[in-house]
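First the structure, then my questions, so here it is.
The complex appears here minus one protein chain, its other protein chains still in place.
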Amino acid sequence: MDKKKYMTVDGVPVEINGEKNLLEIIRKVGIEMPTFCYYSELSVYGACRMCMVENEWGGFEASCSTPPREGMNIKTNTEKLRKYRKNILELLLANHCRDCTTCEKNNDCKLQALARKFKIEGVRFPNTASKAERDQSSPCIVKDQSKCILCGDCVRVCNEVQNVGAIDFAHRGSKMTISTAFDRPLAQSPCVGCGQCVAVCPTGALILNSEAEVIWKALHDKELKTTVQIAPAVRVAIGKELGFKEGENAMGKIVAALRLMGFDEIYDTSLAADLTVLEETNEFIDRLNNGGKLPLMTSCCPGWIQYAEKKHPELLENISTCRSPMQMMASIVKAQAREKDEKHFHVAIMPCTSKKFEAIREEFTVDGQRNVDAVLTTKGLIRMIQEAGIKFSEIEPEAIDMPFSTISGAGVIFGVTGGVTEAVLRRVSSNKNRAELVTLANVGQRGEEGIKEFDLPFGERTLKIVVCSGLGNAEKVIKRMEAGEHFDFVEVMACPGGCVNGGGQPFAVREEKSKRSKGLYDTDRLLSIRRAEDNPILNELYNGVLKDKVHELLHVHYGKHK
Amino acid sequence: MKQKIDFSVLDQAIKEYGNEEKSLIAILQRAQEHYRYLPEEVFAYLAEKLNLPEARIYGVATFYENFSLEQKGKYVVKVCDGTACHVRKSIPILEALRKELGLSEQKKTTDDLMFTVETVSCLGACSSAPAVMVNDEIYPTMTPETAVALINELKEKN
Partner (left out) sequence: MFKSVEELRVYREQCKQLLQAEKKKIIVCGGAGCVSKGANKVYEKLVKVMSEKKLNYTVKLEKCNEGDSIRLTKSGCHGFCEVGPLVRIEPQGWLYVKVNENDCEDIIEKTMLNGECVERLCYTENGVVYKEKKEVPFYKKQTRVSLDNCDKIDATSIEEYLANDGYTALEKALTEMTGEEIVNQITESGLRGRGGGGFPTGRKWSQVARQKNFPKYVVCNGDEGDPGAFMDRSVMEDDPHRMLEGMIIAGIATGATNGYIYVRAEYPLAVQRLRTAIKRAEELGILGDNILGTDFSFHMNISRGAGAFVCGEGSALTASIEGKRGMPRVKPPRTVEHGLFDKPTVLNNVETFANVADIINKGADWYKGIGPEKSPGTKTFALTGNIKNAGLIEVPMGTTLREVIFDIGGGMRGDGKFKAVQIGGPSGGCLTEEHLDLPLDFDSLKKAGAIIGSGGLVVMDEKTCMVEVARFFMNFTQNESCGKCVPCREGTKRMLEILERIVAGEGRDGDVELLQELGEMISDMALCGLGKTAAGPVLSTIKYFRNEYEAHIYDKRCPAGECQKLKRIVIDPELCKGCSKCSRICPVGAISGKIKEPFTIDLNKCIRCGSCISACAFKAIKEE
């Protein structure tokens, strides 16, 4: 066995155990280094220089990019470092819009937090924040140059992880900006609205487009019936900021809070996900049996749909015609409302920013009326709960409203990568006993890897199945398809890890993200109904509102996006 | 003024340098030489051909001084403001040229697209300071007067 290797951090000896960089070593000692541009999921950029450490010879090294070496002796907090970090913060603030109190990210801003920690008491330089107008062209994301600190996190996530490349660095030096090509509005760029850039932005330069105002207005309108659906991934991500543990299912509290806010009826999107399972499975089997276009690619992720439309229109025929669970539920809700001729406002609470775009798509409007009238992200919901003054930790949990209250575990796990696939497998499998569920959980679709692939025997043949999350990973699979590789079923989620890590979720580091996935799998395990087809509500729906309207209400054909 | 873009020069450059990211700068240089600036249409075309995001190409084009997104004049006059030229008074030359042509720091090109006046960090012709470069030719030891005379000479040529 190799001899153990040690180095010293602030006088404390630390064992080096395969850590990539000094940051990880320093964290082991129990010290949190200030950083703006370091994320373990992205390439090392090393530009903010906040994480610099001083070595024993008085030299300086960036802890994010320096690998630990045996015998190294570093200090993380010296007189010079403290002064320099203050300098850097002051310089960033000098070039920054400092209207903190009216900023969306107030109290949730890294720059603000560090400025406070380091006690920056004044800025000795004239303010030169950008005067450029906010780009509000996108239904999903708002970009504000005056709050950008050029850490490049958004650029890397957009390019490295998502392969979208909507934004990049432009110009250089003090004129450098984060920009679309020719600084066009985001809406005219290849942006798919996944919101991953918003998730990593340390300041208010990239924020979610909020629809809270129209929702409040609807809630205060006595004439309107307001209904709301809640996506699976929301319940396991909302808690942390409201006093829960990360990954803890807070559905009951959410329902209670929404009632207090004034919603008339509250539904669970998981039910619509059950519908999606049935429809998508039918489509899959039909394509398998009748020589239809393969692979069948999933359709529930709007970021992925936009990506395909903009970059791979040739794949649109592969994509399932199933509407996303959000839209399935909304079309049913609105169809029923139309039957009753009631004035109805339907809100969808989603972990996703791209859903905001999906909601305004022409395909999902009837006579000019959106099926989903407003999309609220998890973060947006937290804000509204706080605004309403609801003490989330003190209210008693409540149950979902009928008729959309019964859900299956299959629908719940839609919120995590591999969930759609697993739900479909449960449906496809002829073995309906409980042990089979355990077998199906372990065929290869679970886990946090970006690309998971496995073979599954199905009758006479073997199905080749791929599950990918993160559009960059999707692109890798597409490249392989282009090179001639055959797959039968491809699940694509735009956000790495699936909807639990959607752009509309509160920021989380890797370990927290894992807890969210676990939260959904736990919920699934505790439910009495685990298979979509066992959900009794579905039968009612198929015999009721969906009768002769399955295609009209549950399916869609996407076209090339202009 | 929207000109019809002939992409054949780009096709030729792509053929020569290869349709990969590492050829991007060479291809943009060819385009810059041909069109004397980089028309917006070039970006979408190259994005497709090289399979690169348009924003990245825009990022590269705006990083390097030699690429211009605006049309430049027939004669690009570069006044060297390197150390040697600066010490030997290059700024009065720049000012004289701008005055003569009605240009400024913001407005670099004359309306008739004849002249563009800009500064360059160093032409590497320090022994001939202060130097001015017109297209590819260097004019040594200039004064504000000789620079203006040079402009007039070029005007008469046309």
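We just call them A and B in the order they show up, numbering each chain from 1.
The rule is simple: contacts are C-beta pairs under 8 Å (C-beta built on N, C-alpha and C of every residue); 3 or more make two chains touch, one makes a residue touch a chain.
From a predicted model like this one, the values you see are computed outputs, not experimental measurements.
Across A:I31, A:L91 or A:A441, the single residue that touches the chain missing here is A:L91. Within the set B:A26, B:L69 or B:L154, the residue that contacts the chain not displayed is B:A26. Residue-wise, the contact with the chain that is not shown comes from A:K175, picked out of A:K4, A:K131, A:K175 or A:R434. For the options B:Q12, B:N51 or B:N66, the residue in contact with the chain missing from this view is B:N66. Mapped onto chain A, the footprint of the missing chain covers residues 44-49, 52, 60, 62, 64-67, 80, 83-84, 87-88, 91-92, 94-95, 124-126, 128, 149-150, 152, 169, 171-176. One chain of the complex is left out; on chain B, the residues touching it are 20-26, 28-29, 59-60, 63-67, 81-84, 86-87, 120-129, 131, 136, 138-140.
Rule of thumb we're sticking to: only the chains that are shown with their structure count from here on.
Interface of chain B with chain A (complex): residues 40, 43, 47, 52-59, 62-63. Residues of chain A touching chain B in their complex: 159, 164-172, 179-182, 189-190.
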